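So that we are looking at the same thing, I have put the structure below in structure tokens.
Omission of a single protein chain aside, the complex is shown with its protein chains in their original locations.
For chain A:
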Amino acid sequence: MNSNTDLKAQLIADFKDAEGKMNGEAKSPIHLVRQQALQTFDQLGFPTIKHEEWKYSNVKNLVSQSFAFNAPSDFSAADVEQMAIPNLDGNILYFINGVYNESLSTIVSPTDEVVILPLAEAIKSHADVIEKYFNQYADSADNAFTAVNTAFAKNGVFIYVPEKKVVEQPIILRFIADARETNVAAQPRNLIVAGKRAEVKVAEAFRSFGENVSFTNAVTEVYVAEEANVHYYKVQNETDQSYNIGTTAVYQEGRSVFTANTVTANGGFVRNNLNIKIDGEYAEANMFGLYIPNGKQHVDNHTAVDHAKPNSNSNELYKGILKDKSTGVFNGKIYVRQDAQKTNAFQSCKNVLISNDATMNTKPQLEIWADDVKCSHGTTTGQLNDDALFYMQARGISKDSARALLMLAFAQEVIDKMEIPAIKEYLEGLIVEKIYQA
């Protein structure tokens, strides 16, 4: 486990180097957190497939490479326009190779409605909020990627919605990896705090460019106060040379609603951890996911919802369409603590394998200590329905079109959960394009 790797050595050296150049901040509370996290990372090392949580997702090829972290990029405003999501209005923040680019970004929401700041700035201006919520929900103890993200926490966004504020415009975080010149890496760290009865929609959209390898290790923490409602989207459309590993850690108070939509259109190696702790009554957590890998793409979704208090609901639906030699992993954990009576927890993961060479590994894990609960889980992996295909062909629809229509219909259930129309259309476009690819 403690095996050293090129990447690990590079990161530890980088940390020491950056620390030496710090002016004053080295003694600040947040830096103590970083130091601790680095220690944890050093002890853990990157996981191998011997680690139960990484059994099907091998990062060996990732951690033997070196990367330029936070590398400069010459993407211009015109380039960025090319990668814009059409018809999308709202707060749009660009992070190129991990670094916030103010000139490319647009913030439209009034500051009394929502505070949107680069994390580094917020550490100074909103120290009290940061101290209260930062690193409280993402657990580094058994996750080297979260640990190393925490050790380098600086780039990313801080979103703070005060009590009773409804943020009208969505907040879109565009994480762009520019790997046209060299291997690049970024470690965005985001903190979203929604106060009591606040409402906000936040989307993280990942893209990468270029022939070189890109590595993004993003960690997002979300605090959802009483009666608050947070919609969270993670949209991935990266190259086959990209590694996208990340954790979203959510903490929900009573009567809050949190909904996550995680859609992977493309990406060479994707690992999404979504961990939700429901620590209040009458709260609701929704987890929806869709992945359509092709070629040799690998998509791994690990979700965990922890019901700690009574009378809350969680509802999970993940769907996958796997083509060619692609591989997928779904691991869904549901914990229902002894206190969490009258919990309803539903989990479903459905997959369609389009080729005989595609592989899907699914593992639901339920641990229930309470006795008065309703929990269900089901995973299915199958092929497209032959009867349906023949029925469509008998009406004149070619086999390829019939397959595409069936795949799209299969995916639609998850796409329809998206509440930002422009993002929904963008994804529909990506998915249609990918489905119709031979």
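Convention: a contact is a pair of C-beta atoms (placed from the backbone, for glycine too) under 8 Å apart; a residue touches a chain by one contact, two chains touch by 3 or more; residues count from 1.
One rule holds for everything that comes next: contacts and distances are computed from a predicted model.
Participant: What is the protein name, per UniProt, of the chain that does not appear here: "Fe-S cluster assembly ATPase SufC", "4Fe-4S dicluster domain-containing protein", "Xanthine dehydrogenase family protein subunit M" or "(2Fe-2S)-binding protein"?
Facilitator: "Fe-S cluster assembly ATPase SufC"
Participant: For the full complex, which residue in A:E52, A:E211 or A:E413 touches the chain that was left out?
Facilitator: Only one listed residue reaches the unshown chain, and that is A:E413.
Participant: Touching the absent chain in the whole complex: find that residue among A:M83, A:M392 or A:L430.
Facilitator: Residue touching the absent chain, from the options given: A:M392.
Participant: Which chain A residues would touch the chain omitted from the figure, given the whole complex?
Facilitator: Considering the whole complex, chain A reaches the absent chain at 385, 387-388, 390-399, 401-402, 405-406, 408-410, 412-413.
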